[in-house]
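This is the structure I want to talk about, given as structure tokens.
Only one protein chain is missing; all other protein chains are in place.
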Amino acid sequence: MTPVSELVDRTRQFVRDHVIPVEREVVVGGRVTDDALRLDLQKKAKEAGVFGPLSDPAYGGLGLDTRAQAEVLEAAGASLLGPLAVNAWAPDDGNIHLLAAVANPEQQQRYLAPLASGEVRSAIAMTEPAPGAGSDPRMLATVAEETDTGWVINGRKHFTTGAQGAAFTICVAATTDGPTMFLVDQDNPGLRVGRRMPTLDHTSAPGGHCEVEFVDCEVEESAILGTVGGGLDLAQARLAPSRLVFCMNWLGLAVRAQQLAAEHITGRQSFGVPIADHGMAQGLIADNEIDIAAARSLIRATAATIDEHGATSGQARHEASITKTFVSEAVWRVLDRAVQLHGGLGVCEDYLVARFLVEARAFRIYEGPSEVLRWSIARRVLRGPR
Amino acid sequence: MTPVSELVDRTRQFVRDHVIPVEREVVVGGRVTDDALRLDLQKKAKEAGVFGPLSDPAYGGLGLDTRAQAEVLEAAGASLLGPLAVNAWAPDDGNIHLLAAVANPEQQQRYLAPLASGEVRSAIAMTEPAPGAGSDPRMLATVAEETDTGWVINGRKHFTTGAQGAAFTICVAATTDGPTMFLVDQDNPGLRVGRRMPTLDHTSAPGGHCEVEFVDCEVEESAILGTVGGGLDLAQARLAPSRLVFCMNWLGLAVRAQQLAAEHITGRQSFGVPIADHGMAQGLIADNEIDIAAARSLIRATAATIDEHGATSGQARHEASITKTFVSEAVWRVLDRAVQLHGGLGVCEDYLVARFLVEARAFRIYEGPSEVLRWSIARRVLRGPR
Amino acid sequence: MTPVSELVDRTRQFVRDHVIPVEREVVVGGRVTDDALRLDLQKKAKEAGVFGPLSDPAYGGLGLDTRAQAEVLEAAGASLLGPLAVNAWAPDDGNIHLLAAVANPEQQQRYLAPLASGEVRSAIAMTEPAPGAGSDPRMLATVAEETDTGWVINGRKHFTTGAQGAAFTICVAATTDGPTMFLVDQDNPGLRVGRRMPTLDHTSAPGGHCEVEFVDCEVEESAILGTVGGGLDLAQARLAPSRLVFCMNWLGLAVRAQQLAAEHITGRQSFGVPIADHGMAQGLIADNEIDIAAARSLIRATAATIDEHGATSGQARHEASITKTFVSEAVWRVLDRAVQLHGGLGVCEDYLVARFLVEARAFRIYEGPSEVLRWSIARRVLRGPR
Partner (left out) sequence: MTPVSELVDRTRQFVRDHVIPVEREVVVGGRVTDDALRLDLQKKAKEAGVFGPLSDPAYGGLGLDTRAQAEVLEAAGASLLGPLAVNAWAPDDGNIHLLAAVANPEQQQRYLAPLASGEVRSAIAMTEPAPGAGSDPRMLATVAEETDTGWVINGRKHFTTGAQGAAFTICVAATTDGPTMFLVDQDNPGLRVGRRMPTLDHTSAPGGHCEVEFVDCEVEESAILGTVGGGLDLAQARLAPSRLVFCMNWLGLAVRAQQLAAEHITGRQSFGVPIADHGMAQGLIADNEIDIAAARSLIRATAATIDEHGATSGQARHEASITKTFVSEAVWRVLDRAVQLHGGLGVCEDYLVARFLVEARAFRIYEGPSEVLRWSIARRVLRGPR
């Protein structure tokens, strides 16, 4: 196994040499983040030995524990496209975790192997248009009914991340025994991928967030992931690692934005001195540094808890909720200050920080909006005294 | 003169009936905010009797004092395109103020009359690429030299708001007697409008923020606005009203976003009750209401100061700095909370709040970044004890 | 009637010359804020023509509308003891409002006249120890039962502001027809004033916040204020003016703290320049100035609403809730920054800002904690869409 710090350095160098130039073409030049681009970046990541921080060596991955992932993904996150390049971007990151944890051997061979190796992409279909399931999973309206030969799924989803061009979709549907996860091949005629939704985060991944409809979508018994009725537990099991991977990636982008801002203000003058000599600019830089340090230490502490107690332990889930809430808000503050430190240029996409900020807005909402997470954090705290 | 409250009602109705449908076409449907669209909206505004809150009845305007403008523009600001529709959007709003205050009769007839009536648009060319003038006007690098027949201007500008399709540009250039403002016709062969910069705020106005070059740009003596060397004073004189108009407009958008959020959460359920019954959602709604009320009262107090003491008085300028800083940050918070209250839908441009937030980011930077304004506010406070 | 601005100047001068020296004796020298001190200050206030901003000329007051009160009380609030000196401090301010609005002529003569003239002090007994009434008035546990000759009150109260040394207490007690207010003479043998509670705000008023017990406390029919069962409405009617008066007073203290901080940092050096030249110190000064300006404009706008629509109008109550929430939090921020700007000296009571901060903490809680006010603000906003 490669020592982690060396892998971090390699990842950092890979991002600088191979990803950041492409990022500029995408953000400034309007190049589309499609699968050709993804495959090209991932090929280079493999050549650089930095591909697969989330997956097992059996699938060409790096076999890292969560603590090591934290360091490597912070390095990969320095570019909006870095996590995609190393195959640690949503929804594939969470799906890799999930399939590795609960898929049976046949499912692992059929779905996990090509996903973990970057051969294909995947999607996750949970969220539904009102009055279906949003933050509250009990409102699930998509239904799977048992048939003689398997199951038939009906219902509408939206924000189905990664749907365009995916090889398969993990769909959560209600059964008489409770919510259940199904592995649905994308070429299933009952799975209809609709329009890509016009979300603010459109740069960082192929596949988009899509409207998806399941219309008499027939799947075999073997499509069931885990157990019938066990879907909510699986969704929970997927959450802590998925939330933490987002935190690692976005922390990397915050660190990059801080560097861009620091360089910008040391190179520019106003009122007779470099902007970097103005106390209020220094205050923004220091606040960024504090937010970054706190985010980093929370992520690493939670990673250690996952490694020691497992991702489904109550402690890991509590810490992941806290960390996701803090980091998503801290990253937003850092990116916002980086924009402000660029002055007028900060709202011009010639400078990447403008795009970074817009892309990051969804992070405070997906995988649990801050308010829902705070609610769940408080309930756990208050359970003690009750 | 129409009583103000009636005019406010009419403006509100006009925005609802004629502007908001077009706004949806622009934000969701991708319709371009060009001059055809502008002229159509302004024609309807004239028919509705709500055109011209910033200009004199002599030019078809409504002849309002600043206090009345505050109420009317808050109503107009309910849509991103409302201020444009009533001819109170940058940079024309500030240019109308400036020309009304300092242009000579010939200049008023030639430039102010068509601008105030909506016949043409204008641009303002102040900011320069580094190492030229940004927040610090003393760094002005564009130069005007006197010739036998007038002046010749050379230099590069960027963020020249409104440049594409404008009829004329007000250019600030250095002379041996100090910064000076020049009225340059857009068809002057020495004025070269370059690319439209890819700024985050691209929806709300035709004309964009452009790169502009002045190459041996010859103008006559009559092109001078105010006095030679008096350009900085004019820029200052333009600032207080311009900052306040922005505040009025954006406050209107914050009020709209709050309404959209309140409607959204009363109509949706989660965890067994309407989202509107969740305490943390109520907290966001209340924080919005407080920010809106504080912003509104600051704007109106500053408007009263302008009406009583003049826009160039020290008191008006101090209050306008305070108000611009507070309102730009309060509006940002309100829009951000409105996004959050929409959950996942809030970052999808099907819902307008996503676009509102992105468009608003520049407001904390243009016409004085918050940090530069805080510096100037503090210096005035500290002048007392010194 | 004296023009307001002249009265403001006189109040400012009175505070500077007569109150601030006494304040120093109290805060630094340990002098007790007793009734001798109060009577002495109020005598001087009468001599200076600044006594009674809240009361009618019939009682020796200044007969000001709410807008004028806002200006005068901001001036009086420059010292912790200024509002007491002019007879506008809790609970007498609210009791004066209440008695003026609803007491019958006999009650006005017996209770309002000596209170408004400063002859006596009063108390208000609403809050009860758990499980009695705190923020939720429906939990009222003190009971009044009708007898042949009047009423008998039984129950325990705490945080009874002003109880030590008061001439009478307004007590809220439950009757079969609902909560009712009673005027109880302090020498009633059934009214037992217990210990003064060790609250953080102990400097600014005689009378304290006390534990009080009503034990078979007999009062006559004439003790009823307003109507039987109308106590909650009266409490509500008392609230908006009382909240606003607190805002006016505390705003004055925030303004004073800002002046003290500005003077401090202009007179001290660190790292080779006056502290006032450090950008981060300027940022704190500017944030204070913004908070003060926003607080002032909110207070004045709400005062105008009270003058135009009445203190019990829905609009006035909504605005007073917003204003109290914002101002109590803004004042806290201003005082906290003023402490910080004093460095180590800021936490030493040789410098008054330390005491100001500690005294102010309760303002975010009494007369409605911020959270309860936010809840009520949100409900009103959300009532629209519902």
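For reference, chains read A, B and C in written order, and residue numbers begin at 1 within each chain.
The rule is short, and it goes like this: a contact is a pair of C-beta atoms (placed from the backbone, for glycine too) under 8 Å apart; a residue touches a chain by one contact, two chains touch by 3 or more.
The structure displayed is predicted, hence computed values, not measured ones.
**Student:** Among C:His278, C:His309 or C:Arg380, single out the residue that touches the unshown chain.
**Tutor:** Of the candidates C:His278, C:His309 or C:Arg380, C:His278 is in touch with the missing chain.
**Student:** Looking at the whole complex, which of C:Gln109, C:Ser222 or C:Gln269 touches the chain that is not displayed?
**Tutor:** Candidates C:Gln109, C:Ser222 or C:Gln269; residue touching the omitted chain: C:Gln269.
**Student:** Quick one: say which of C:Gly49, C:Gly63, C:Gly194 or C:Gly343 touches the chain that got left out.
**Tutor:** From the options C:Gly49, C:Gly63, C:Gly194 or C:Gly343, the contact with the absent chain belongs to C:Gly343.
**Student:** What residues on subunit C make contact with the chain left out of this view?
**Tutor:** 28, 127, 130-131, 134-136, 138-139, 159, 197-201, 209, 268-272, 278, 280-281, 284, 339-340, 343-344, 346-350, 354, 357-358, 361-362, 364-366, 369-371, 374-375
**Student:** Take the complete complex as the reference. Which residues in subunit B touch the chain that isn't displayed?
**Tutor:** So the residues of subunit B touching the unseen chain are 278-283.
**Student:** In the whole complex, what residues of subunit A lie against the chain that is missing from view?
**Tutor:** Counting over the whole complex, subunit A touches the hidden chain at residues 258-259, 262-263, 265-267, 276, 279, 282-283, 285-290, 293-294, 296-298, 300-301, 319, 322-323, 325-326, 371, 373-375, 377-379, 381-382, 384-386.
One rule holds for everything that comes next: only the chains that are shown with their structure count from here on.
**Student:** Using CA atom averages as chain centres, what separation in Å is found between subunit A and subunit B?
**Tutor:** 37
**Student:** Round to the nearest whole Å and give the separation of the Cα centres of subunit B and subunit C.
**Tutor:** Each chain's C-alpha centroid was found; their separation is 41 Å.
**Student:** Multi-chain contacts in subunit C: which residues touch at least two other chains?
**Tutor:** Expected reply: 279, 282-283.
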